[in-house]
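The other protein chains are all here in position, but one chain of the complex has been omitted.
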Amino acid sequence: MAITRVADYIHPEPQDFFHKNVWSYDHKVIGKQYLWTSLLFLILGGSLAMLLRWQIAYPGSTVPLIGNLLKNSFFFGPNGEVSPTGYLQLGTMHGLIMVFFVIIPLIVGAFGNFLIPLHIGARDVAFPLLNALSYWLYLPSGLMMFAAFFVNKGPAAAGWTSYPPLSDMAGASSGGLGMNLVLGALFLSGFSSIVGGMNFLVTIVKLRAPGLYWSRLPLVTWAQFITAVFQTLATPMLAAAGSMLLFDRVFHTSFFIPVGAFVGSELSGRAGGGFPVLFQHIFWFYAHPAVYILILPTMGLASDIIATFSRKPIFGYKAMVISMASIMVLGFIVWGHHMFVSGMNPRMGMAFMISTVFIALPSGVKVFNWLGTLWQGNIRLKAPMLYAVSFVAMFIIGGLSGIFMASTPVDVYIHDTYYIIAHFHYVVFGATLFAVFGGLTFWFPKIFGRMMNETLGKIHWALTFLFFNLAFFPMHFLGEAGHMRRLATSTGYEFLNAMSPWNEFITLSAFALGVSQVIFMYNFIYSVFFGPKAPANPWDGSTLEWTIPNPVPAHNFDEIPTVYRGPYEYSSPECGPDTDFIPMSQKPAEGYVPPAGH
Amino acid sequence: MENHAHELAPEFHAERRNLRAFGMWLFLGSEVMFFTGFFGAYIVARSAAYDAVAMPLDKALGALNTLVLITSSLTMALAVVFSKRGDRKNTGTWLALTFLLACVFLVVKSIEYGSHFAHHVYPSSDIFHGFYYLLTGFHGLHVIGGMIALAILWKRNRRGDFDEHYNDPIEITGLYWHFVDLVWIFLFRLFTCFKHQGDLCHLKRNTNTAGALTSSSSTP
Partner (left out) sequence: MKTMTKFLWLAALLLAAPLAAKMPTAGPGWFSSEVVSSMGRDTDSMYYVILVIVTVIFVLSEGFLLWCLIAYRARPGRKAKFTHGSTGVEIALAIIPSLILLYLTVASAKMWSDIRFKPPKDKDAVHVQVMGEQFAWNFRYAGPDGAFGTADDVLSFNTLAMPVGKPVIFHLSSKDVIHSFFIPEARQKQDAVPGLLGKVWVTVDHMPVWNRETQKRELMEAAEYEAADVAVSGYDFKNKVHEGKGMFFQQASSAKINLLDYFYARNADPITSAKGGRLAAEPKYIRHHFEIACAQLCGTSHYAMRGEVLVLTPAEFEGWMKSQPADSELKSKWDSVWDKFHPEYNKIL
């Protein structure tokens, strides 16, 4: 019997450890590989932030425990305090690691890989070999990034945004080989992203199960689809900017070095004729879509979780999709709002302000729809729901603070201050990372076949929520006072003196925040090995992954399902009187007629 | 991925070819964005100093390379046609010819680079040559990547992997190859439509003076 459909083809299941767990084509294994690697990087990135906060609160004082052990090496000065160069390295690497080696691999590589085929009723992604390749490009790039810490002169120190000429010239105190390693790592991980994005796009377009129309796709999948468009089309711009920067550094070209540029007291020796602001344009053309890559998948995760725990369909599914599509279009034409004070033509600033103000609209629509989903629901406030609801709460704060930046005159004042830091941490930590915690708790039964501890989850949520807000909300005050970013210490400025108690308070909150994460780590690791075995559908979910038994077989579905209804038809009259959900793939009863308007 | 050709119906191959072609188009979309970054930067740099630029590039060699690549696109297309007919022998021949033409392209390019190096014109010499080496360098890398794919295809074809149903790798490599050719055509025009002629021997390199995109010329 010859196989006629790609969906019907079942890969022979590998038998040996190496092909099962290391070089595997199975999207679930690859998803887990991404998960563990990015969680490790999360610990690293978070630790770097703790060192940063120590220096900000107690400038020049010896770092406890490790300061005296590591004096005069890595980030530390002669007394075990964080040195000025070390501070910049910490900040730069914290940003780069969190964006490229934690969030993107976690929400796209881990959640995307694990969930997309299950959500669309497929056995795997379109190109399993390329999928494996994506991970095996990401891991070496992470190792390159890690290696940068150990080379002479240390890792990059020009901010995660790496603006030239500072990042361009080795003599301008921004690292030597370390910066080149970082650029190389970004190149590799960028390639991994592009291939991955392309893979997911083909998968979602071409491999949906019968009956799974676009209008019945779970929002997790829609979000991954839009994200994949950004990944495929925007990431190459990062490669272009990075290549030009690398050429400048290695071959001494002058793409970003103008005529008459100095390094210290001497001329740079470059031919000149380049434009520093050009880098910013190319970089932000990628990096703005990148921030949508950082939030969209978790918007999808939160939608799934909120619908499931409210026991009703998502309010305004169509509007949710249209708003994500608008973000996709608008996301490509707002990059200049990072450059309002860069010296670019003010008329361009005007154009970017208009597009930026309006991109707030689709996000607002989504927030209203999440609230509408809660309204008149039957809300079960379990741990995943707590995380998802606080995602919405903190996305509201982060999004509203963005309005200030969209207004160009106000941005003149708050640009490059802690206001910006508050904004993006609310969106990337308060929103995205909380949704990640929620998603890990929610899909843990499917990924590992066990349940995480509910009580520990609630405690972790409460402490993280409290300390996160205590640490990051005051940064709005700092920004309003004009406190600049990336300052190894603010003690040199009189106008910042009054704010130093806040710096100390924020640091203590950040330490408490860091310590609270131990609860999640313990819960996660303990439950992987010793958690109670999970039933196939512990949350009464209606999407396709909950119809599969635990542990999920290698080929996912014994038979490719046919889909008969939308993804969140909770509390539908079709469910009958005893239950409030009906799986997407359950055949409707004979003669069932859906109510008008559904 | 294992290929049990006797178990997979023609419809399977057709569907999978569809998937792979779609994937390749998306990948080419990302490649367009990659080169767009460079082209955009080049346009910005040139419009800042339009009249100051001269062209110390050999038009003849550039035109030769264009001809070589266009011909290689033709040979590639023929290879695809023959593979769809299941004609193993001709497929192999045309794949090999495509590979050889690509070699010619690289040889001509290295002659050009060689003459630049002989005149001590490097990427760091001025911003025009920075772009020249950047763009032709990455294009060259893409040509080499394509050549590796062609070599693998030629070997697999000899082994008898392809038939009239299963020939996607050749088709999608063809797509990629046409793209590489197209990028070259843009490159060629962008670097050769200059107002002033010039030659490498008389190229004056200005370090840190105003008007960076300069090249003095002594030819009319």
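Observations, loosely collected:
Per-chain numbering from 1; labels A and B assigned in written order.
One rule holds in what follows: a residue touches a chain if its C-beta (ideal position, glycine included) is under 8 Å from a C-beta of that chain, and two chains touch if they have at least 3 such contacts.
All of these numbers come straight from a predicted model, not from anything done at the bench.
Of A:Gly269, A:Gly316, A:Gly449 or A:Pro553, it is A:Gly316 that touches the chain left out of the display.
For the chain left out of this panel, the touching residue among A:Pro14, A:Gly159 or A:Gly449 is A:Gly159. The residue touching the chain not shown here, chosen from A:His252, A:His415 or A:Arg450, is A:His415.
As a working rule, only the chains that are shown with their structure count from here on.
Distance from the subunit A centre to the subunit B centre is 35 Å, each centre being the mean of its Cα atoms. For subunit B in complex with subunit A, the residues that touch the partner chain are 1-2, 6-9, 11-12, 15-16, 18-20, 22-23, 26-27, 29-31, 33-38, 40-41, 44-45, 48-49, 122-127, 130-131, 133-134, 138, 205-213.
Taken together, the subunit A residues at the contact with subunit B in this complex read 2-6, 9, 11-12, 25, 126-129, 194-195, 197-199, 201-202, 205-207, 232-237, 239-241, 243-244, 247, 251-255, 259-261, 267-275, 278, 282, 285.
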